[in-house]
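Note that this complex is displayed minus one protein chain, with the remaining chains in position.
Letters A, B and C mark the chains in the order given here, with residues in each chain numbered from 1 onward.
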Amino acid sequence: MPGFIPNVSWKNDMLKSLGLSSIDELFSDIPEKIRIDKLNLPKGLSQQEVERELSFLADKNISCKKLLSFLGGGVKPHYIPAIVKSIISRSEFYTAYTPYQPEASQGFLQAMFEYQSMIAELTGMEVANASMYDAATSLGEAALMSTRITHEKCFLIPENISWERKSVLHNYVKGTGIEVKEIRYNRETGGIDLDDLKKNLDDTVSGVYLENPNFFGIIEEEIYEIQELIEDRKTLFVVGIDPISLGILKPPGEYNADIVIGEGRALGNPMDFGGSSLGIFACKKKYIRQMPGRIIGLTKDINGNRAFCMTLQTREQHIRRGKATSNICTNNGLNALAALVYITWLGSDGFYDISRRNFENGQKLMEILLDSGRFERIFTGIHFNEFVLRYKGDVSKFNTLLLEKGIHSGLPLEAYFPELKKTLLFGVTEVYGEDDFNRLYSAIMEVS
Amino acid sequence: MPGFIPNVSWKNDMLKSLGLSSIDELFSDIPEKIRIDKLNLPKGLSQQEVERELSFLADKNISCKKLLSFLGGGVKPHYIPAIVKSIISRSEFYTAYTPYQPEASQGFLQAMFEYQSMIAELTGMEVANASMYDAATSLGEAALMSTRITHEKCFLIPENISWERKSVLHNYVKGTGIEVKEIRYNRETGGIDLDDLKKNLDDTVSGVYLENPNFFGIIEEEIYEIQELIEDRKTLFVVGIDPISLGILKPPGEYNADIVIGEGRALGNPMDFGGSSLGIFACKKKYIRQMPGRIIGLTKDINGNRAFCMTLQTREQHIRRGKATSNICTNNGLNALAALVYITWLGSDGFYDISRRNFENGQKLMEILLDSGRFERIFTGIHFNEFVLRYKGDVSKFNTLLLEKGIHSGLPLEAYFPELKKTLLFGVTEVYGEDDFNRLYSAIMEVS
Amino acid sequence: MFRFARYNEPLIFELPSRETRERTPIPGIPRKIQRLKPISIPNIEEPRVARHFHHLSQMNYGVDTGIYPLGSCTMKYNPKICEEIARWEEFSCLHPHQDASTVQGILQMMYELEEMLVEITGMHAFTLQPAAGAHGELLGMLLTRAYHENNSDNNRKDVIIPDTAHGTNPASASIAGFNVIEIPSNKDGTVDVKLLKKSLSDKTACFMITNPNTLGIFEDNILEIAECVHDAGALLYYDGANMNAILGKARPGDMGFDIVHLNLHKTFSTPHGGGGPGSGPIGVNRELEEFLPIPRIIKEKNRYRFDYDKPKSIGKIKEFYGNISVLLKAYTYIKMMGYNGLRETSEIAVLNANYMKKKIVDSKRYELPYKQMRKHEFVLSCEKLKEEKNIRAADIAKRLLDYGLHAPTVYFPLIVKEALMIEPTETESKEDLDRYIDALIEIADEDVEKLKNAPYNTPIGRVDEVYATRNLILTWRDFKEEMSEK
Partner (left out) sequence: MFRFARYNEPLIFELPSRETRERTPIPGIPRKIQRLKPISIPNIEEPRVARHFHHLSQMNYGVDTGIYPLGSCTMKYNPKICEEIARWEEFSCLHPHQDASTVQGILQMMYELEEMLVEITGMHAFTLQPAAGAHGELLGMLLTRAYHENNSDNNRKDVIIPDTAHGTNPASASIAGFNVIEIPSNKDGTVDVKLLKKSLSDKTACFMITNPNTLGIFEDNILEIAECVHDAGALLYYDGANMNAILGKARPGDMGFDIVHLNLHKTFSTPHGGGGPGSGPIGVNRELEEFLPIPRIIKEKNRYRFDYDKPKSIGKIKEFYGNISVLLKAYTYIKMMGYNGLRETSEIAVLNANYMKKKIVDSKRYELPYKQMRKHEFVLSCEKLKEEKNIRAADIAKRLLDYGLHAPTVYFPLIVKEALMIEPTETESKEDLDRYIDALIEIADEDVEKLKNAPYNTPIGRVDEVYATRNLILTWRDFKEEMSEK
């Protein structure tokens, strides 16, 4: 069976033509003291063997196709149309790299231009880059960018963003002396506490970050009031979105966001245990030169034909080095391509339908849980496809019993928000059907 | 979500430009009496819905990845390298059709030329066609071809070919007055009964068909003796092969076969419940004009460059119509492509290894079954990767109990060969490992 | 401007191969029947194998490349979801002899697909066994004989076929042992009913037609045809290759057909695979059901199983139960379309064809012989272009390739001189139809010399097919010999 290293068979010829008698001579510049003989790893396996081994590993996971999961927290199983998988499996796409030679990369370049355009339309922003690693790192970059633009060093965030995102943000800004301040959430609605925001919004603030819908699933109803608070300041308005919601919710561009970030995984990428992430990053055009990441521009070729290439590269690390707007190099391009195909496939109408279905399933799931009599609401705000409820019994026992029935319950929030005792963050998407809800309902009735 | 029929949205414009006011006018030529309003089928489903429905169906099958199957009878799970699946998923290949325009189909044409070449090398024959439907229909065509060449009408086959293949053969030759006569198998070795063959081999015989290895898995040891019997007659020697065996067994070309047919599914195609078949068909070059099916030839283009195209089309139905060598039109091209990629990937060495591993696993499996003490051998012949054993108890009970343990036993032969009481046809391939054999052994010990 | 990719891709045999290992005899097999000389195929590492086929693929035109209006072939878009589902291991990794309890899902699919096809065609029962249209035809002929033989009506040796028929029709009939009688079409391009009546006799086993026929014309005398065929004691066979024209609009069963084959790889959107695998299920009327191949799939108390107990069955036409993956794709497709989508399919397929037909005919470059009203396809003639400018159908076809457009079927059906047979299908957009129409018009006005040497934008230039027949180089071995002779 074949390997992957053709010249093993031509080794001797090639050595001869180099005037060498052994491969070792090619490594003679490595000090003997650190040369090793052999890695302590097993011998290589054939493809058939490795596939078998991996299938044993696979059998030790229970995928969300078999496990009915109502976990919230941002990641959820969305429907991925076959065409997305088929196109990102085109090896012209996935075996390419950063389009340094635009003439040989028009396909990916045009696709990324289209991706940027789609994100701009979705978010209502003027420009978008060609992807970041994930939402959390996008948030970090947004904070850095806010300071580059305003030269201020206080960045406001809601206290109720995911702890993962918060931690990444802290790590991104730590070195630059930016202070991250947290704004309370409104204990009644679950949205932002406007008074607390007002209190903290002074001239040292580089940017205000809000999530809409937020980590508790709440749709921010006072978004225009917030806009007004920020509008006349030099402070930037940074909005974190769930792109799926933008089929039915006003896009941040309409409430004058300066920077929009978000997690794009849901656009055609699998949950992948939290991988396959896609950092969405969009902003006003006037800030483009402070934007992190790769940007594709439309241009022309030597014959005047339309063409695409990377542009504004002088912001980037390979040109600007230590003074670059970001250190990002390899980004998450293929995931962006998946998102492009996904959005294209849905089209404007399909996107609306999906978005609406997520909202409606979100309402339905809450109803069912409340109907069971075992839960109570704790926030009055409207929610999209995630929400928080308080369980009236022992949360951990409940979750375990449900799991035994092949159903994964929501994410317990108490560990992250001690005030939210016995609460669970539930999530749902367009993939759930009536039968799934019924199954959940019966299971709850049985276990509690 | 998108559909597949773009012009639904342009229907009215288009109708107008045709001077029509409704679609119905386009169907006014259909007599009213037979016009229907509506098919009694459900309304169409979205992709998401249909995928869900199909997944329910899928859950009602147990694939041979979950079920350890030792079923023989020709079809068995072989390892399919990922590269095969990746290449036959290239839509340039699978969404194309018969290469009527060679300039736009060089890719497939070259691949089919390579496939023919590979089959020629594997079988040791001079030429091969670009695929038939399956082995059974290839056998039917071989019988017809033998008569076209020899003008004789008696076709000899071993009595012990699969009943399915036999039935198809009968259906192929029935209309032409060809008589199919059966040669006994040797009750001791399981191979062909040479005496019976001699007895039947007279001047009216158009062709003698032999399988090697045969349906019982037996490798024909007296193949050269058989060759001698046929050689000086006008009778054609038709050999049915399992291509996997040809890595280690003499190819039919070396024992002077005139026509070689076989089932090529094992070459990179899935079991597919008996679909995904690939009829292999090869012969001596002198018979090429009597060959059924499509043939690709090497030629040149207008500038003298190497090129490929269909050739000898005058044999085919679209030119010769009622006098064509066969009625085949659509063949099994994509399965042939899979076979080509598979063989190419293995290479000469890999093919040998796979072939050998099949043989060795065939020996190992028999040993294990005999070791269990519950089986006895009934044939003395050497076998490849299938074989027949007699179970010492109640076959049907045994099979049921094994199935309950997630193991599929061999194929009971008694229904097809009444003399083979309580026998099972077992099969095994390169995908089985030590642990599989052990699991089988323990299961047998437990159930019997 | 469009241009094909071009790679000078060597034959796989011409690539550098690592040395083949020596073979040592394997214990347990007599040496004389062992293959000790290695097979002459190269040993190439995976990266180069991947590139080889990558390069070849890019030199191939498929439906995903662009419009592919091969008349009679229904080259429509193949939904990606069907491909994906057919690859699920719960379908693809099943042994044909698995215990019925372990294959209920696939049996259910087959059972329901048969039912769907029954409804779509108006027939009584279906078998999914045939591997392609022609294979279905052959089965149809076997059923025809079984039927007549069962009636001890053993003299029916003739099958009548119109001259517009596809080549597989006469070929299938004659392989099944029938005499083929071809009857010319009338001046409308349809069945000459008078002539048909004259040809029918107690020797007639069957009359085979497709409706709409290969000119795209609906045989509006079909009820009369059915009547006279049946009066003569013969069967009426429906070649379903053109079923895409009448889904949800009319059904062969209602027209009086006794046997129907469908091409799932045409009408039901399963891919053509570069030449297959296809699937050609056969539907029959009530009287013929007992002759269908075994096994039949039956449903008993919500369990499905194979039934082999059909003494009058003709037996088998394919080793197992059909090209399952193709069946799965068709099943998925039909479920997605539903009654509404299927009807829309034919409506737009017919609209598209008529739209193209009108625009092209209006351009006055091409003629449309026979009746004007067409269904899902139409056949132009370049006869005038040939006479006036020596432009032949093949030249038009080759030149279309330069535009990134696949050529129509050419020189078929035989009764149209210099035929261009165009079937756009419903999955093409108006924009693409317009582009095709414009190209056809433009080409007709182009310089003849330019056309004669076309195509230019393909990986290779116009292929010399005559050379291929004169110098039969059919394998790598042939080629090596040819080279060494030179």
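Here, a contact is a pair of C-beta atoms (placed from the backbone, for glycine too) under 8 Å apart; a residue touches a chain by one contact, two chains touch by 3 or more.
Just so we're clear, the structure is a prediction, and the values are computed from it rather than from any experiment.
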Who does the absent chain touch among those shown? A, B, C
Residue of A:I157, A:L246 or A:V395 in touch with the missing chain, whole complex considered: A:L246
Which of these touches the unseen chain: A:E103, A:E228 or A:D371? A:E103
Sole contact to the chain not displayed, among B:L15, B:L39, B:L57 or B:I83: B:I83
Absent-chain interface as seen on subunit C, which is shown: 1-8, 15-16, 45-48, 50-51, 54-55, 58, 63-66, 77, 79-80, 404, 427-431
Which parts of subunit B are in contact with the chain that was left out? 2-6, 8-10, 81-83, 85-86, 91
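In the analysis below, only the chains that are shown with their structure count from here on.
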Looking at Cα centroids only, farthest away from subunit B lies chain A
Multi-partner residues of subunit B (at least 2 other chains): 47, 51, 65, 86, 89-91, 345, 347, 349-350
Find every residue in subunit C that makes contact with two or more other chains and list them. 18, 43-44, 46, 49-50, 54, 79, 81, 83, 85
